[in-house]
Each structure stands twice: as C-alpha cells, then as structure tokens.
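The complex is shown incomplete by one protein chain, all other protein chains being positioned as in the whole.
Labels for the chains are A and B, by order of writing; each one numbers its residues from 1.
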Amino acid sequence: MPRLLPYLLLLPATAFLCLFFLFPFVQVAHDSVMRNGAYTLENFTRMAGHWKFSTAFWNTMLLAAVVVPIQLAMALTMASIVTKLQRGRSTILYIFAIPLGISDLAAGLVWLAIFEQSGFLNSLLVGLGVIDQPILLLGYQNTWIIFIAIVLAEVWRATAIMMVILVAGMGLIPKEYREAADVFGASRWQKFRRVTLPMLRPSLQTALILRVILAFEVFAVVVALGGTQLPVLMSETYHWQFAMQERGVAAAFAMVILGVSVAFTILILRLLHVPKGARV
Amino acid sequence: MKMLRHLRMTAVAVTVSMLTGPVLAEPLFWSTQAKPIEESQKMRDAVMAGFPGGVDYQPSDEGPWLTRMQAELQAGSGTIAVLGGLHGDLSSLGGDLVDLSGIDATAVGPAMMELGSLGSGEQKYIPWMQATYLMVANRKALEFVPEGADINALSYDQLIDWARATAEATGGPKFGFPAGPQGLKHRFFQGFLLPAYTRSTVTEFRSDAAVVAWEKFRELWQYTNPAATNYSFMQEQLVTEEVWIAFDHVARIADAFNQRPDDFVAFPAPAGPEGRAFMPVIAGIAVPRTAPDMEQSMALVQYMLQPETQIATLRATNFFPVIATELPDDMPASVQAAGPAIAAMTGAADALPALLPMGLGDKGGQFNQVYTDTFERIILAGQDIREVLDDQAEVLRALMVEANAPCWAPDVASEGPCPVN
Partner (left out) sequence: MSAPSVRRAGDRVFVAGVALLILWVLLPIWLLFVNALSAPAEVTAFPKRFIPSFDLASLSFFFGFSGVLDALWNSVRVAAVTMILSIGVGAPAGYALSRFDFPGKEAFRFLVVMTRAFPLPLLALPLAVMFIRTGLDDTILGLALVHTTLALPFAVLITYSLFSGIPLELEEAAWTLGCNRVQAFIKVILPLAAPGIAASAVFAFVISWNEVFAAAVLTVENRTLTAFLLQSLDVSPLPLKFAGGAALVLPALFFIFAVRKYLFAMWGIANR
C-alpha cells in the first residue's frame, strides 16, 4: 500500500492536468508543425524570419532579466520585514499583498495614468514648479523610458506573488536556529545569508520558478504603456493568432515561450537544488 | 444515515446546478461592436428591447469573439444565433455563414450588399451599420488654419501647414493619429492617404506617387504627438487637450463631442492630387451555420434593418444607418457634428471612395499588416521609403496571389489576383 500511496495522491492532479492541459496542448503543438495538412517546420521559420521576432524575444528576455531580480530582492525584504514585526504584522502583510488582487489590465491602466503626458507624474512636477510644460515620457523615440516605466509597473504589480510564497515558507523556520546564530555573534546579514536563505530554499525555488514563467508571458502592462513600441513574445502570439489568423505561427510562438520557460525552470532547479536529506 | 442521505442529495443537487446551463430563450447576438460600456447598455435597453422576447446582446474583443465562434463551428453545435462584426471580422468566417438572400434588404444600397457577398455568390452578411473616419479639431486650433484654407476642403499640404503652425504656437506637436495597438491606422493608409495620391490601394502601392504620399505623411508626423503609438481612441487625447487636431473613426471621437460639444469641430479628411479619398466602415450581421434556431436568427436580422432600429442604433453607437431614412432632430451632439462633416466628405466634388478589401477571406489581417508594417518602417524606424515600398510590395503581391482576390475600388478591376505594379 505505501508503495502506491504517492501515486494515489498524485492521481487527481495528474488526471486534471492531462484532461485540461495536455489534451488541448497536444492539439496546439500539433498545429505548430502542421501547415496545409502537411508536417513542416515552416511555421517556425516564418516566425523566426519575421522582422519583429528577435525584438520581441530579446525584449521579453531583457524585461524578465531586469524585473525578476529586483522583485526577488524586494520580496525577500518585504517577507523579512513582515516576519520580524511584532505589532501590526497582519496589516502590513495585507498592504504588501494588495497588488495581488489587481488584474494586469488594471495595473497597466493605473501606471499609464501616472506616466502619460496629462498624467499624475506630470501633474506633480508641474504643481511643484519643477517644469512648466508637461513632459512627454512615453514617446516612441524614447523606448528606454517606456522600458523603465514598464519595469516599475511590473515590479509594483507582481512582487507580491513572490512575497506571499516566501512569507508562507519563512514562518516554518524555527526560531532556535536564529537564536543559536545570535549566540555565536552572527550579524543580521550573516544570519539572513546563512540561516534564513538556505532554509527558504524550497520556497525560493517555487517563487522563482513561478515568477519567471509568468514573466515570460508578460503582456497587458507592456501593451498599456508601450503601445506598439515594445513587442514581446505574448503580444506577438496574440497578434498572429487573432489579427493575422495564422494559428500555426502563433502556436510556434507559444512553443518558444514554453521552451524558454522549461530551460529556465531546469536552471533554477539546478541552482537551488534542495538536497534530499537536508530537511529541517 | 438520514443525514448522509440528505448530504448526498444536496451534493447531487449542487452538482447538477453547477453543470446545467440556463435555458436559452433569447437569441444570442454575438458581436464585436458597441463594446464601450455605455454603448452596450444602450444597445440592450433601447435597441434590442423592441424585439419580441428580447435579445441577449454580448459584445466581445476580437480574440474571444473569433475563438468562441470557431469552437462552435468545430463542435458542430452552438448557442450563437446572430453574429455582428466589421467587414474584416466576418470575412474570415465566410464559408460558415448562412446565405441571407431570403431577407428583404431592398432598402440597403446595392454597393453595400455587394460587399456583403464577400466575393461569393451568396449573401453572406447583410450590412447593419456604417461609419467612416473624420478629422476633428479643437476650436482653439482654428486660429492657426492657413490663409485662404477652408477646413471643409483642405488639402494635405494645408493640413501639414496647419499642424506646423499649431505646433509652433503651442510649443509642442498637437496633431494626433491613432497609431496605438487598437488604433485603426491601417484604414487610414489604405483608404485615405494612398488613394489620395495614387488613386489606388493595391496596384500602385510602390509607384512614385506613393513615395510622395509617404513623404508628405513623414512631414505631418513631425507635428504629431510622439505618444501616438499609445493612442487608440482619439477622443481621450482630444478631451485632455494633449492633441488639438486628430484623425479617427467617428465612433472613437464621439465622446469628445458629447462631453464638450462647443469645443470641437468635425470636418472632412483632406484631399490629395487624385481626390478626397475616404473609406467607409461597414458592420454587418450574419448567421452562422450552427445557429440553434434559424427562424429566430432570420427574424432578428430583419429586425435590425427596420428604420426605428437603425435610428436607435445610431443613437447608441454613432454608426449611421445603412438604409435611407430621415433622422429625427434630437440626435446626440456627436451625431449632429459628424453628420454634416460626413455629408461634406462623401458629397464633395473630388470625393474618391475607397472600398473595404474584398475577397481576402482570412487573409484580411495580413493585408492590413502590410500597411501597418510599411508605416512602422518608414515613419517610426525612419527607413528609406523606396526600399520599404519595394520590400512590402513583394509581401503584398504574394498575399494577393495566395488569396486570389481581384481588385476593388478605387483600383481598376482585374482578371485574376490584383497585381502590384
């Protein structure tokens, strides 16, 4: 019986995923290698040969590479703050977790209202007398400003995802370890690095993997702030599927997103390997 | 034991209630139009209320609209009774739409009915409502109109001068253009800019006259607000006054007139050497072959063509009727402003109507992409005009051959696929 137990426990989840993910996924993956009824890699060559492909690809990568480390640092900081606090802990946790409830469309809307020419940032600067006329931040010539605006919006919106996971994990680190470190004269930073972080590994792994995967699918905020100026993999997928009506090429884009996610998941699993016996 | 039985029965009842869908009495009108929240409210309350039994009007984004319809077609059964969409939306579903020749649509003009055939011999969709694109200006900009120019009969050169004067006087570019992700910029190039200089949309795509057209637009772009790549609805920027002169779809400038009717004026699109080119937008209604109740669907289509329904639709969506009918006096400000401007444009001596693409099937999106890419490469990326036009002409040529679509107005009719000279 004990032999079968893990499989029994996994059965509902596996059935779920097979039925509602694998089954449609196989059909879409099939679409990506079919064209006019014949098996071919033409969808992939068409996708890769398109002039927007490498821009979209590198935009997505760059955005993830900038946003995720910032969010990791911020999430760790916020989680530490929350676990350290005695009073008002629930309230502060709640405040930090508020962006979770906002859809990415609404987040894009709010940050656009901040950065646009008639927006809040300009209103503030004009009100303080720093500038006379509102400055144009999101113009197509200044792609790097649009990029920074998107980074800010994404950091604001999605840090809470990692934070909640880390808070849940931090709670289980026994106090005695930190107290022992205190006895040995460890500084705050040393305690964090040598006690908290290693014990947080499973949660860190989970938080990073989930966040990175979602980062490769970034879409609504980029479109809201960048318009047509910053193509990303997801916006191109949408475009080819619905505007251009080329399901095969859209499927090819989706496979690229999947491939990149798989690669990075493997990387994170290797780097943050949770050794078997090393449980608390 | 009894409790267990009760629990079980409750569980069954709950499961059943979760599984059953509701009974459909009202036909489902699955549309991409009248999406803005106030418009769909008016569609439901004012327009659909007159249909016996009521109508379930559900507007959607293009993605879900298309996906749902395709799913029903693949599954072979569905709940969608009537489809509402733009000409481009319906073209991709051509083969799966029921022939509507049986409907009495004599009040609709033959040219529009021709569009509704989608290049096949059958009546695939019936024109439902029409609109076009206009220019709008803040009254504050009127003082900078060049000497001797009449805004109801501008040329592109005069428009450029006007935009420059306004930019210089106000210290920043004040012309607005919907170059954003949901903006309808491709229709501007297909139906306004290019035909005004080349008298064609497809055949003269890479002619020298086309080069001139793009050079003129490049000039105009210098005075266009660079945030235009975010703009999808010019009414927003007109009201915040980020933009003082704009070009956009009549339904997307309506809010500016309705909020501040005295501050704005609408006028026709400018004219080029070949004429005052403009493109009408047609929305149509169609019935998919998976409709649950064909009779009900046909009745609904007929209902949408009644004069009262058409006028109520105008009030709700700012799309004009497709049948000839007297408009009452109490129309909203946006209609009162747009009506005369549209009449001036379509009735001008040098009016040059450019029709929506016909016969492209599901390649319509890729056709539009050719013009969008041309715009992005020439104007945004600053590439050489001649090179870009030659490149894109190749793509266009291949597309026309693949779609096997003959030319449409203003291009001269062709035998076989429309050539790109």
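The rule we apply is simple: a residue touches a chain if its C-beta (ideal position, glycine included) is under 8 Å from a C-beta of that chain, and two chains touch if they have at least 3 such contacts.
Remember, predicted model here, so these are calculated numbers, not experimental data.
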item: Touch criterion as defined above, residue of A:5, A:38 or A:130 at the omitted chain; value: A:5
item: Option touching the unshown chain, where B:36, B:94, B:195 or B:226 are the choices; value: B:36
item: Among A:43, A:122 or A:245, the residue in touch with the chain that has been omitted; value: A:122
item: Footprint left on subunit A by the chain that the document does not show; value: 5-7, 9-10, 12-14, 16-17, 20-25, 27-28, 74, 77-78, 81, 83, 89-90, 92-107, 109-111, 113-114, 118-120, 122-124, 126-127, 134, 156, 161, 164-165, 167-169, 171-176, 199, 202-203, 205-206, 209-210, 213-214, 216-217, 234, 237-238, 241, 250-251, 254, 257-258, 261-262, 265, 274, 276, 279-280
item: Touching residues on subunit B - with respect to the absent chain; value: 15, 18-22, 24, 28, 35-38, 40-41, 44-45, 56, 58-61, 63-64, 67-68, 70-72, 74-75, 77-80, 182, 232-233, 235-236, 239-241, 255, 259
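Basically, only the chains that are shown with their structure count from here on.
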item: For subunit A paired with subunit B, centre-to-centre distance based on mean C-alpha positions, whole Å; value: 35
item: Touching residues on subunit A, where the partner in the complex is subunit B; value: 51, 112, 116-118, 133, 136, 138-141, 223, 225-229, 235, 238, 241-246
item: Footprint of subunit A on subunit B - complex, ascending; value: 62-63, 66, 92, 171-172, 179-181, 225-231, 240-242, 362-366, 368-369, 373, 376, 380
